[in-house]
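Complex shown without one protein chain; remaining protein chains in place.
Lettered A, B and C in written order, each chain numbered from 1.
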């Protein structure tokens, strides 16, 4: 996943449309779109679904979270080694629905790395994005508060919301892959997010609740490639 | 699981000896001991292992925790429906390593029930045990602080530690199954815990880290039956 | 504060109208209404205001929370001994804006008692109210979820919302004083809450943001006495 290849990540959250057998179906749709268009699409699934999804598809499978813990007496927690053993390639961390303390993020990144899991860390503001960038995750998903939960799409927002954050991250970290993690619901948003300097997108309900997720992801993949050429 | 049948629950925690493929091996050993001795043995496994363990064995499989959430936008959380879809029969709640707020316990019990999951709620003192009993879980595991993490076994502790808590629970709840969840490391402890009025035990590292977990569980099952006759 | 004397508690929360010097003014208004009408009115103020308010008035002053900690290395936490030394008579616990784990509630009640602080524990449902009642606090404020944050007042709600909870609490605890902690904004609500079996009320923004809090509290005190006669 270098910067020449845009990355689409689909967060399955805890939607029933993406739970159990349906998580496998949705992951297969993502895999189909990925093969067809030559764009990497990763899926971030619930813990219980990591193993069946990993066995069913060859695209990258992410956990939605790990706890900053070592193996042992930690009932009910998420162990990096367990997530890896189930087949995950990476993990999300610090999603706005599952925030972590700053010392926990650093420790979880270190533990994930030791277990062979790549990390995709979410950040809400440009300041927090820079702070997290200095902790060295492989990927950062930026979620400008002006775009999150407001229904405002990135293609209609002020360009500075993205470009300023990208610049602040690059000042402290040259290699982390930057995704746009809010305000992306359709192919036009994907194209715009890439044009503005992000190297991928993190999407969720628009795909999970789509009547034809494979088709929508294929269109988003095309849009990502188009946005790439324009930059 | 009525009160004539003692119940053994093995908490796999996040021990590496009980992660991934090893979780399936350990669950099979528990299943073997259960069949051999006619005592119900349940296993509480990590989220990622619920599906493979449920597919491999016929004994009850428990989740170690669920979050008090409904399906939806809850990245990185544990959904009752997902745990059930993966094959779990029940879930632990409020383990000393994963404490919950009192309103969360009530809500999680209700959600678990709606998803067809039985609940095993842990409680640290006799007062907390009574409080939780009034919320109506199917099972309570009592963990007297005098026994937890001190290496003191229930068979050497003052009998009142258990009998008083059992009585306080029965005052508010006639039907919940009461397990002894601390100070139980060997067959003698199991026998004593049952004699004192508990209807099962919750064990962990003694079994998980045993060289021959199946043999130890078979001996614990015998001890549970023996303790039952003495009461 | 026995059951013959209804109790009004004013929660100052973190409203600016009840911060710093204004907290002293508001407490004095409550003291005036209390003296005038012969009804006990207590004020639950911010930590920083406990000392100046306690020095200014003779009515009971409560802390809004304490942490279940002992003196020592606990930077940034709320110590029972500090709250007591500042002049508090009691403390709220488990308010819906500051929920606690069940084991923390038990421990905080014990610590408060050891420091000479009475405890007023909030509970959201009838089930949780019964659970908390078994932990033995001096007072319980019940906050039926049907009334909280919905603008529905107790005087228009179904009577069972209160009477059922009062009964469940009395089944396990004969002496705790039961307050109605939601849906109370005007004197009519106070009267109705007392009629339905509660022995006091917990109010907040209606008083804190009132143009004349002393007058409103005096009217609420009258209503409480009136509701008392009707029961």
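In this section, contacts are C-beta pairs under 8 Å (C-beta built on N, C-alpha and C of every residue); 3 or more make two chains touch, one makes a residue touch a chain.
None of the values given here were measured: they were computed from a predicted structure.
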In the complete complex, the chain left out here touches which of the visible ones? A, C
Which of C:35, C:77, C:156 or C:215 contacts the chain that the document leaves out: C:77
Which listed residue (C:8, C:86, C:123 or C:142) would be found touching the missing chain in the intact complex? C:86
Which of C:5, C:51 or C:228 sits in contact with the chain that's absent? C:51
Give the residue, chosen from A:40, A:56, A:73 or A:131, that touches the chain omitted from the document. A:131
Spell out the interface residues on chain C facing the chain that's missing from view. 11, 13-16, 19-21, 44, 46-52, 64-65, 69, 71-79, 81-83, 85-86, 92, 95-98, 204-205
Chain not shown, touching residues in chain A: 94, 99-106, 123-125, 127-128, 130-132, 134-136, 172
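By our rule, only the chains that are shown with their structure count from here on.
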Taking touching chains as linked, do they make an open path (line), a single closed cycle (ring), a hub with spokes (star), an all-linked set (complete), or other? line
Innermost chain by mean C-alpha position: B
Note: chain B sits from chain A at a C-alpha centroid distance in Å of 36
